[in-house]
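I have a structure here, written as C-alpha coordinates, and I will follow up with some questions on it.
Here the complex is missing one protein chain, while the rest keep their positions.
Chain IDs A and B follow the sequence of writing; residue 1 opens each chain.
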(Lines give C-alpha, C1' and ligand atoms only; values in the text may rest on other atoms or scores of the structure.)
Protein backbone atom coordinates (compact mmCIF):
# COMPACT_ATOMS: atom_id res chain seq x y z
CA UNK A 1 0.00 0.00 0.00
CA UNK A 2 1.30 3.37 -1.02
CA UNK A 3 -0.59 6.58 -0.32
CA UNK A 4 0.15 9.25 -2.92
CA UNK A 5 -1.80 12.49 -2.71
CA UNK A 6 -3.55 13.22 -6.02
CA UNK A 7 -1.65 16.50 -6.39
CA UNK A 8 1.77 14.88 -5.97
CA UNK A 9 3.85 14.41 -9.12
CA UNK A 10 5.70 11.10 -9.14
CA UNK A 11 8.08 9.95 -11.86
CA UNK A 12 7.40 6.57 -13.44
CA UNK A 13 11.00 5.63 -12.74
CA UNK A 14 10.78 6.34 -9.01
CA UNK A 15 10.63 3.30 -6.74
CA UNK A 16 8.30 3.79 -3.79
CA UNK A 17 8.44 1.27 -0.93
CA UNK A 18 5.46 -0.28 0.78
CA UNK A 19 3.46 1.81 3.16
CA UNK A 20 5.03 5.09 1.97
CA UNK A 21 2.96 8.27 2.05
CA UNK A 22 3.59 11.22 -0.30
CA UNK A 23 1.96 14.50 0.56
CA UNK A 24 0.22 17.23 -1.43
CA UNK A 25 2.17 19.11 -4.10
CA UNK A 26 5.33 17.08 -3.65
CA UNK A 27 7.49 16.04 -6.59
CA UNK A 28 9.36 12.74 -6.83
CA UNK A 29 11.87 12.86 -9.69
CA UNK A 30 13.39 10.15 -11.87
CA UNK A 31 15.36 7.38 -10.24
CA UNK A 32 14.37 8.25 -6.67
CA UNK A 33 14.07 5.35 -4.24
CA UNK A 34 12.01 5.83 -1.09
CA UNK A 35 12.23 3.13 1.54
CA UNK A 36 9.24 1.49 3.15
CA UNK A 37 7.15 3.15 5.84
CA UNK A 38 8.55 6.58 5.00
CA UNK A 39 6.50 9.76 5.01
CA UNK A 40 7.13 12.53 2.51
CA UNK A 41 5.10 15.57 3.51
CA UNK A 42 3.84 18.47 1.39
CA UNK A 43 5.88 20.52 -1.12
CA UNK A 44 8.90 18.21 -0.97
CA UNK A 45 11.23 17.42 -3.86
CA UNK A 46 13.06 14.10 -3.83
CA UNK A 47 15.72 13.40 -6.42
CA UNK A 48 15.86 17.02 -7.54
CA UNK A 49 18.06 17.28 -10.64
CA UNK A 50 20.72 19.96 -10.71
CA UNK A 51 19.85 21.65 -13.94
CA UNK A 52 23.31 23.04 -14.54
CA UNK A 53 24.78 19.53 -14.45
CA UNK A 54 25.59 17.71 -17.69
CA UNK A 55 24.84 14.33 -16.14
CA UNK A 56 21.72 12.28 -16.20
CA UNK A 57 19.78 12.15 -12.97
CA UNK A 58 21.63 9.85 -10.62
CA UNK A 59 19.64 7.59 -8.30
CA UNK A 60 18.59 9.09 -4.97
CA UNK A 61 18.10 6.92 -1.93
CA UNK A 62 15.94 7.61 1.13
CA UNK A 63 16.01 4.84 3.73
CA UNK A 64 13.13 3.10 5.46
CA UNK A 65 11.05 4.69 8.22
CA UNK A 66 12.05 8.21 7.25
CA UNK A 67 10.08 11.38 7.89
CA UNK A 68 10.70 14.18 5.38
CA UNK A 69 8.93 17.30 6.57
CA UNK A 70 7.37 19.83 4.26
CA UNK A 71 9.33 21.90 1.75
CA UNK A 72 12.41 19.69 1.96
CA UNK A 73 14.49 19.28 -1.21
CA UNK A 74 16.81 16.30 -1.56
CA UNK A 75 19.04 16.44 -4.63
CA UNK A 76 19.62 13.50 -6.93
CA UNK A 77 22.59 11.30 -5.96
CA UNK A 78 22.06 11.83 -2.22
CA UNK A 79 22.00 8.57 -0.24
CA UNK A 80 20.45 8.86 3.19
CA UNK A 81 20.06 5.90 5.54
CA UNK A 82 17.12 4.47 7.45
CA UNK A 83 15.20 6.48 10.01
CA UNK A 84 16.10 9.85 8.54
CA UNK A 85 14.11 12.78 9.95
CA UNK A 86 14.13 16.27 8.49
CA UNK A 87 12.60 19.53 9.62
CA UNK A 88 10.98 21.94 7.17
CA UNK A 89 12.75 23.65 4.29
CA UNK A 90 15.81 21.42 4.44
CA UNK A 91 18.17 21.33 1.44
CA UNK A 92 20.45 18.33 0.88
CA UNK A 93 22.59 18.60 -2.22
CA UNK A 94 24.37 16.15 -4.53
CA UNK A 95 26.51 13.28 -3.29
CA UNK A 96 25.59 13.65 0.33
CA UNK A 97 25.92 10.27 2.00
CA UNK A 98 24.57 9.74 5.49
CA UNK A 99 24.09 6.79 7.81
CA UNK A 100 21.05 5.85 9.85
CA UNK A 101 18.99 7.95 12.27
CA UNK A 102 20.21 11.22 10.78
CA UNK A 103 18.17 14.22 11.97
CA UNK A 104 18.36 17.51 10.06
CA UNK A 105 16.69 20.63 11.46
CA UNK A 106 14.59 23.24 9.68
CA UNK A 107 16.37 25.61 7.24
CA UNK A 108 19.54 23.52 7.30
CA UNK A 109 21.53 23.21 4.07
CA UNK A 110 24.07 20.54 3.25
CA UNK A 111 25.99 21.68 0.19
CA UNK A 112 26.86 18.21 -1.02
CA UNK A 113 29.90 15.94 -1.43
CA UNK A 114 29.63 15.27 2.31
CA UNK A 115 30.07 12.06 4.29
CA UNK A 116 27.94 11.82 7.40
CA UNK A 117 27.97 8.95 9.88
CA UNK A 118 25.27 7.31 11.95
CA UNK A 119 23.08 8.88 14.64
CA UNK A 120 24.08 12.43 13.73
CA UNK A 121 21.83 15.31 14.77
CA UNK A 122 21.74 18.70 13.13
CA UNK A 123 19.42 21.33 14.55
CA UNK A 124 18.10 24.36 12.65
CA UNK A 125 19.64 26.75 10.17
CA UNK A 126 23.00 25.05 9.82
CA UNK A 127 25.27 25.50 6.81
CA UNK A 128 27.53 22.57 5.90
CA UNK A 129 30.00 23.31 3.11
CA UNK A 130 31.03 20.78 0.49
CA UNK A 131 33.58 18.12 1.48
CA UNK A 132 32.68 18.15 5.17
CA UNK A 133 33.11 14.81 6.93
CA UNK A 134 31.03 14.14 10.01
CA UNK A 135 31.44 10.97 12.04
CA UNK A 136 28.97 9.23 14.36
CA UNK A 137 26.84 10.69 17.17
CA UNK A 138 27.82 14.28 16.39
CA UNK A 139 25.56 17.14 17.52
CA UNK A 140 25.40 20.48 15.72
CA UNK A 141 23.25 23.20 17.27
CA UNK A 142 21.41 26.03 15.45
CA UNK A 143 23.09 28.57 13.19
CA UNK A 144 26.45 26.83 12.98
CA UNK A 145 28.55 27.40 9.84
CA UNK A 146 31.07 24.84 8.62
CA UNK A 147 33.25 26.33 5.89
CA UNK A 148 35.62 24.94 3.27
CA UNK A 149 37.42 27.75 1.44
CA UNK A 150 40.41 29.21 3.30
CA UNK A 151 40.75 32.18 0.93
CA UNK A 152 37.45 32.68 -0.89
CA UNK A 153 36.86 32.58 -3.72
CA UNK A 154 39.19 29.76 -4.73
CA UNK A 155 39.16 26.25 -6.15
CA UNK A 156 41.08 24.94 -3.15
CA UNK A 157 38.24 23.66 -0.99
CA UNK A 158 39.27 21.82 2.19
CA UNK A 159 36.54 20.14 4.20
CA UNK A 160 36.39 19.96 7.99
CA UNK A 161 36.28 16.72 9.97
CA UNK A 162 33.91 16.57 12.93
CA UNK A 163 34.73 13.50 14.96
CA UNK A 164 32.52 11.14 17.01
CA UNK A 165 30.35 12.57 19.80
CA UNK A 166 31.57 16.15 19.24
CA UNK A 167 29.12 18.95 20.06
CA UNK A 168 29.22 22.28 18.21
CA UNK A 169 27.12 24.88 20.00
CA UNK A 170 24.88 27.55 18.46
CA UNK A 171 26.23 30.26 16.22
CA UNK A 172 29.75 28.89 15.93
CA UNK A 173 31.85 28.83 12.79
CA UNK A 174 34.57 26.33 11.90
CA UNK A 175 37.34 27.50 9.56
CA UNK A 176 38.24 25.27 6.60
CA UNK A 177 40.05 22.01 7.00
CA UNK A 178 39.96 21.82 10.79
CA UNK A 179 39.38 18.73 12.88
CA UNK A 180 36.96 18.95 15.78
CA UNK A 181 38.11 16.13 18.04
CA UNK A 182 36.18 13.21 19.50
CA UNK A 183 33.92 14.17 22.36
CA UNK A 184 35.01 17.81 22.18
CA UNK A 185 32.73 20.79 22.74
CA UNK A 186 32.77 24.07 20.81
CA UNK A 187 31.09 26.81 22.88
CA UNK A 188 28.46 29.17 21.49
CA UNK A 189 29.29 31.85 18.90
CA UNK A 190 32.91 30.70 18.73
CA UNK A 191 35.18 31.13 15.73
CA UNK A 192 37.30 28.00 15.61
CA UNK A 193 40.67 28.71 13.97
CA UNK A 194 42.68 25.67 15.14
CA UNK A 195 42.08 21.95 15.51
CA UNK A 196 40.21 21.05 18.69
CA UNK A 197 41.74 18.24 20.74
CA UNK A 198 39.73 15.13 21.62
CA UNK A 199 37.72 15.71 24.77
CA UNK A 200 38.48 19.42 25.13
CA UNK A 201 36.27 22.49 25.15
CA UNK A 202 37.04 25.64 23.16
CA UNK A 203 35.26 28.98 23.35
CA UNK A 204 35.41 32.54 22.00
CA UNK A 205 36.33 34.51 18.89
CA UNK A 206 38.98 33.37 18.17
CA UNK A 207 38.24 30.19 20.12
CA UNK A 208 40.66 29.21 22.89
CA UNK A 209 40.89 25.92 24.73
CA UNK A 210 39.25 26.42 28.11
CA UNK A 211 39.16 23.04 29.84
CA UNK A 212 38.56 19.36 29.40
CA UNK A 213 34.95 18.76 28.42
CA UNK A 214 34.46 16.39 31.35
CA UNK A 215 35.16 19.27 33.73
CA UNK A 216 32.00 21.05 32.56
CA UNK A 217 29.29 20.54 35.17
CA UNK A 218 25.61 20.29 34.32
CA UNK A 219 23.58 23.41 35.10
CA UNK A 220 21.08 21.47 37.17
CA UNK A 221 21.24 20.34 40.78
CA UNK A 222 23.01 17.06 40.03
CA UNK A 223 26.57 18.37 40.22
CA UNK A 224 27.46 15.79 37.60
CA UNK A 225 29.67 16.29 34.54
CA UNK A 226 27.83 17.31 31.38
CA UNK A 227 30.27 15.37 29.17
CA UNK A 228 30.51 12.72 27.88
CA UNK A 229 26.86 13.52 27.21
CA UNK A 230 26.09 9.85 26.70
CA UNK A 231 26.29 9.47 30.49
CA UNK A 232 23.01 11.33 30.99
CA UNK A 233 21.24 11.76 27.64
CA UNK A 234 19.69 9.13 25.38
CA UNK A 235 16.46 10.62 24.08
CA UNK A 236 15.57 9.43 20.60
CA UNK A 237 18.31 6.83 20.17
CA UNK A 238 17.35 3.17 19.77
CA UNK A 239 17.61 1.07 22.91
CA UNK A 240 20.22 -1.32 21.54
CA UNK A 241 22.52 1.68 21.09
CA UNK A 242 21.99 3.32 24.47
CA UNK A 243 21.77 0.23 26.68
CA UNK A 244 25.39 0.52 27.74
CA UNK A 245 25.73 4.33 27.73
CA UNK A 246 24.85 5.06 31.35
CA UNK A 247 27.04 2.42 32.90
CA UNK B 1 -17.67 35.88 2.27
CA UNK B 2 -14.62 33.68 2.28
CA UNK B 3 -12.27 33.46 -0.70
CA UNK B 4 -10.58 30.07 -0.92
CA UNK B 5 -8.40 29.38 -3.94
CA UNK B 6 -9.55 26.22 -5.74
CA UNK B 7 -6.15 24.58 -5.19
CA UNK B 8 -6.19 25.16 -1.42
CA UNK B 9 -6.92 22.15 0.77
CA UNK B 10 -9.14 23.04 3.72
CA UNK B 11 -10.22 20.62 6.44
CA UNK B 12 -13.93 20.32 7.11
CA UNK B 13 -13.22 20.92 10.78
CA UNK B 14 -11.40 24.21 10.21
CA UNK B 15 -13.31 27.36 11.12
CA UNK B 16 -12.70 30.20 8.69
CA UNK B 17 -13.82 33.71 9.67
CA UNK B 18 -15.69 36.12 7.44
CA UNK B 19 -13.74 37.88 4.72
CA UNK B 20 -10.76 35.52 5.00
CA UNK B 21 -8.72 34.76 1.90
CA UNK B 22 -6.74 31.52 1.46
CA UNK B 23 -4.18 31.39 -1.31
CA UNK B 24 -3.11 28.80 -3.86
CA UNK B 25 -1.72 25.47 -2.69
CA UNK B 26 -2.18 26.25 1.00
CA UNK B 27 -3.33 23.61 3.47
CA UNK B 28 -5.60 24.29 6.43
CA UNK B 29 -5.58 21.30 8.80
CA UNK B 30 -8.13 20.00 11.28
CA UNK B 31 -9.28 22.24 14.09
CA UNK B 32 -7.65 25.40 12.74
CA UNK B 33 -9.43 28.67 13.47
CA UNK B 34 -8.66 31.68 11.29
CA UNK B 35 -10.02 35.02 12.44
CA UNK B 36 -11.98 37.38 10.22
CA UNK B 37 -10.35 39.57 7.59
CA UNK B 38 -7.16 37.51 7.65
CA UNK B 39 -5.12 36.68 4.55
CA UNK B 40 -3.36 33.33 4.17
CA UNK B 41 -1.11 33.48 1.14
CA UNK B 42 0.23 30.66 -1.05
CA UNK B 43 1.87 27.42 0.15
CA UNK B 44 0.99 28.01 3.82
CA UNK B 45 0.15 25.32 6.33
CA UNK B 46 -2.07 26.28 9.27
CA UNK B 47 -2.61 23.80 12.09
CA UNK B 48 0.20 21.54 10.88
CA UNK B 49 0.14 18.31 12.93
CA UNK B 50 3.40 17.08 14.40
CA UNK B 51 3.46 13.58 13.04
CA UNK B 52 5.70 12.22 15.73
CA UNK B 53 3.22 13.27 18.40
CA UNK B 54 0.80 10.73 19.86
CA UNK B 55 -1.83 13.38 20.45
CA UNK B 56 -4.78 14.37 18.37
CA UNK B 57 -4.49 17.64 16.51
CA UNK B 58 -5.02 20.42 19.01
CA UNK B 59 -6.87 23.55 17.93
CA UNK B 60 -4.82 26.28 16.30
CA UNK B 61 -5.83 29.91 16.57
CA UNK B 62 -4.94 32.77 14.21
CA UNK B 63 -6.43 36.13 15.25
CA UNK B 64 -8.38 38.62 13.17
CA UNK B 65 -6.80 40.89 10.57
CA UNK B 66 -3.72 38.72 10.21
CA UNK B 67 -1.44 38.47 7.19
CA UNK B 68 0.34 35.13 6.79
CA UNK B 69 2.82 35.39 3.96
CA UNK B 70 3.67 32.54 1.63
CA UNK B 71 5.29 29.30 2.76
CA UNK B 72 4.55 29.91 6.43
CA UNK B 73 3.85 26.86 8.59
CA UNK B 74 1.97 27.28 11.87
CA UNK B 75 1.83 24.12 13.97
CA UNK B 76 -1.29 22.88 15.67
CA UNK B 77 -1.82 24.21 19.21
CA UNK B 78 -0.25 27.61 18.43
CA UNK B 79 -2.41 30.53 19.51
CA UNK B 80 -1.53 33.82 17.88
CA UNK B 81 -3.43 37.05 18.56
CA UNK B 82 -5.07 39.61 16.30
CA UNK B 83 -3.12 41.55 13.70
CA UNK B 84 -0.39 38.96 13.32
CA UNK B 85 1.93 39.53 10.35
CA UNK B 86 4.46 37.00 9.11
CA UNK B 87 7.12 37.15 6.44
CA UNK B 88 7.79 34.21 4.13
CA UNK B 89 8.92 30.76 5.21
CA UNK B 90 8.14 31.32 8.87
CA UNK B 91 7.85 28.29 11.18
CA UNK B 92 5.88 28.53 14.42
CA UNK B 93 5.81 25.30 16.39
CA UNK B 94 3.52 23.77 19.02
CA UNK B 95 2.23 25.66 22.03
CA UNK B 96 3.48 29.04 20.95
CA UNK B 97 1.24 31.67 22.46
CA UNK B 98 1.50 35.27 21.31
CA UNK B 99 -0.43 38.46 21.89
CA UNK B 100 -1.63 41.00 19.37
CA UNK B 101 0.28 42.78 16.61
CA UNK B 102 3.04 40.18 16.56
CA UNK B 103 5.34 40.53 13.54
CA UNK B 104 7.59 37.63 12.53
CA UNK B 105 10.18 38.08 9.78
CA UNK B 106 11.09 35.77 6.91
CA UNK B 107 12.92 32.51 7.75
CA UNK B 108 12.28 32.92 11.47
CA UNK B 109 11.60 29.79 13.51
CA UNK B 110 9.92 29.65 16.89
CA UNK B 111 10.52 26.19 18.33
CA UNK B 112 7.41 26.11 20.48
CA UNK B 113 6.40 26.17 24.15
CA UNK B 114 7.01 29.94 24.04
CA UNK B 115 5.06 32.79 25.59
CA UNK B 116 5.17 36.02 23.61
CA UNK B 117 3.54 39.29 24.64
CA UNK B 118 1.87 42.06 22.68
CA UNK B 119 3.39 44.27 19.98
CA UNK B 120 6.51 42.15 19.63
CA UNK B 121 8.56 42.42 16.43
CA UNK B 122 10.89 39.75 15.14
CA UNK B 123 12.83 40.47 11.97
CA UNK B 124 14.34 37.81 9.67
CA UNK B 125 16.10 34.53 10.28
CA UNK B 126 15.71 34.43 14.05
CA UNK B 127 15.87 31.22 16.06
CA UNK B 128 13.83 31.10 19.26
CA UNK B 129 14.39 27.98 21.37
CA UNK B 130 11.66 26.25 23.34
CA UNK B 131 10.61 27.78 26.66
CA UNK B 132 11.59 31.34 25.72
CA UNK B 133 9.45 34.05 27.32
CA UNK B 134 9.18 37.38 25.55
CA UNK B 135 7.29 40.29 27.05
CA UNK B 136 5.70 43.29 25.33
CA UNK B 137 7.17 45.67 22.73
CA UNK B 138 10.36 43.65 22.33
CA UNK B 139 12.43 44.00 19.13
CA UNK B 140 14.64 41.24 17.80
CA UNK B 141 16.76 41.99 14.74
CA UNK B 142 17.94 39.54 12.05
CA UNK B 143 19.96 36.41 12.73
CA UNK B 144 19.57 36.44 16.50
CA UNK B 145 19.73 33.09 18.31
CA UNK B 146 18.00 32.53 21.63
CA UNK B 147 19.14 29.26 23.19
CA UNK B 148 17.87 27.00 25.96
CA UNK B 149 20.33 24.18 26.63
CA UNK B 150 23.32 25.13 28.82
CA UNK B 151 25.19 21.87 28.10
CA UNK B 152 23.83 20.34 24.90
CA UNK B 153 22.55 17.78 24.48
CA UNK B 154 20.57 17.54 27.70
CA UNK B 155 17.02 17.38 29.02
CA UNK B 156 17.61 20.41 31.22
CA UNK B 157 16.23 23.16 28.99
CA UNK B 158 16.11 26.64 30.55
CA UNK B 159 14.37 29.36 28.58
CA UNK B 160 15.46 33.01 28.42
CA UNK B 161 13.30 35.94 29.45
CA UNK B 162 13.34 39.01 27.23
CA UNK B 163 11.66 41.85 29.08
CA UNK B 164 9.54 44.77 27.84
CA UNK B 165 10.97 47.15 25.22
CA UNK B 166 14.31 45.31 25.05
CA UNK B 167 16.15 45.42 21.71
CA UNK B 168 18.43 42.57 20.61
CA UNK B 169 20.56 43.61 17.64
CA UNK B 170 21.54 41.51 14.62
CA UNK B 171 23.58 38.37 14.91
CA UNK B 172 23.56 38.19 18.71
CA UNK B 173 23.18 35.04 20.76
CA UNK B 174 21.69 34.74 24.23
CA UNK B 175 22.88 31.89 26.42
CA UNK B 176 20.25 29.75 28.17
CA UNK B 177 18.19 31.00 31.07
CA UNK B 178 19.32 34.63 30.95
CA UNK B 179 17.15 37.68 31.50
CA UNK B 180 17.48 40.58 29.10
CA UNK B 181 16.22 43.50 31.15
CA UNK B 182 13.50 46.05 30.40
CA UNK B 183 14.52 48.65 27.87
CA UNK B 184 17.99 47.16 27.52
CA UNK B 185 19.97 46.95 24.28
CA UNK B 186 22.16 44.04 23.15
CA UNK B 187 24.64 45.25 20.52
CA UNK B 188 25.27 43.44 17.24
CA UNK B 189 27.00 40.04 17.09
CA UNK B 190 27.23 39.89 20.89
CA UNK B 191 27.38 36.69 22.91
CA UNK B 192 25.38 37.40 26.04
CA UNK B 193 26.64 35.28 28.95
CA UNK B 194 25.13 37.16 31.92
CA UNK B 195 21.83 38.80 32.73
CA UNK B 196 21.47 42.28 31.25
CA UNK B 197 20.29 44.97 33.66
CA UNK B 198 17.18 47.03 32.92
CA UNK B 199 18.06 50.00 30.75
CA UNK B 200 21.66 49.04 30.07
CA UNK B 201 23.55 48.27 26.87
CA UNK B 202 25.86 45.28 26.46
CA UNK B 203 28.18 44.54 23.56
CA UNK B 204 30.86 42.09 22.43
CA UNK B 205 31.82 38.42 22.61
CA UNK B 206 31.53 37.84 25.53
CA UNK B 207 29.20 40.80 25.97
CA UNK B 208 30.14 43.47 28.50
CA UNK B 209 28.02 46.25 29.90
CA UNK B 210 29.04 49.43 28.09
CA UNK B 211 26.68 52.20 29.22
CA UNK B 212 23.11 53.06 30.05
CA UNK B 213 20.96 52.70 26.94
CA UNK B 214 19.73 56.28 27.30
CA UNK B 215 23.31 57.49 26.81
CA UNK B 216 23.32 56.13 23.24
CA UNK B 217 22.80 59.04 20.84
CA UNK B 218 20.98 58.73 17.54
CA UNK B 219 23.23 58.62 14.48
CA UNK B 220 21.36 61.48 12.83
CA UNK B 221 21.69 65.22 13.29
CA UNK B 222 19.23 65.41 16.18
CA UNK B 223 21.69 64.78 18.98
CA UNK B 224 18.86 63.08 20.85
CA UNK B 225 19.04 59.82 22.79
CA UNK B 226 18.16 56.72 20.79
CA UNK B 227 16.61 55.03 23.83
CA UNK B 228 13.94 54.68 25.09
CA UNK B 229 13.10 54.17 21.42
CA UNK B 230 9.46 54.98 22.09
CA UNK B 231 10.51 58.64 22.31
CA UNK B 232 11.11 58.85 18.56
CA UNK B 233 9.69 55.73 16.85
CA UNK B 234 6.08 54.65 16.47
CA UNK B 235 5.77 53.27 12.95
CA UNK B 236 3.20 50.51 12.67
CA UNK B 237 1.78 50.67 16.18
CA UNK B 238 -1.86 51.62 16.67
CA UNK B 239 -2.51 55.23 17.61
CA UNK B 240 -4.10 54.44 20.96
CA UNK B 241 -0.84 52.80 21.98
CA UNK B 242 1.56 55.48 20.79
CA UNK B 243 -0.45 58.58 21.69
CA UNK B 244 1.49 59.09 24.90
CA UNK B 245 4.88 57.80 23.80
CA UNK B 246 6.46 61.06 22.62
CA UNK B 247 5.46 63.13 25.59
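Going forward, a residue touches a chain if its C-beta (ideal position, glycine included) is under 8 Å from a C-beta of that chain, and two chains touch if they have at least 3 such contacts.
Predicted model only: the values in this text are computed from it and were never measured.
Peer 1: From the listed residues A:40, A:68 or A:91, report the one that touches the chain absent from this view.
Peer 2: A:91
Peer 1: Which residue from B:70, B:118 or B:179 sits in contact with the chain not drawn here?
Peer 2: Answering carefully, the residue with contact to the hidden chain is B:70.
Peer 1: Among A:15, A:191, A:217 or A:241, choose the residue that contacts the chain missing from this document, as touch is defined above.
Peer 2: Touches the omitted chain: A:191.
Peer 1: Consider the whole complex, including the chain that is not shown, and state which of B:29, B:75, B:122 or B:139 touches that chain.
Peer 2: B:139
Peer 1: Spell out, residue by residue, where the missing chain touches chain A.
Peer 2: Chain A touches the missing chain through residues 7, 9, 25, 27, 43, 45, 48, 51-52, 71, 73, 89, 91, 107, 109, 111, 125, 127, 129, 143, 145, 147, 149-156, 158, 173, 175-177, 189, 191, 205-206.
Peer 1: Which parts of chain B face the unshown chain closely enough to count as touching?
Peer 2: Residues of chain B in touch with the missing chain: 7, 24-25, 39, 41-43, 67, 70-71, 85, 87-89, 106-107, 121, 124-125, 139, 141-143, 167, 169-171, 188-189, 204-205, 216, 218-220, 226-227, 229, 232-233, 235.
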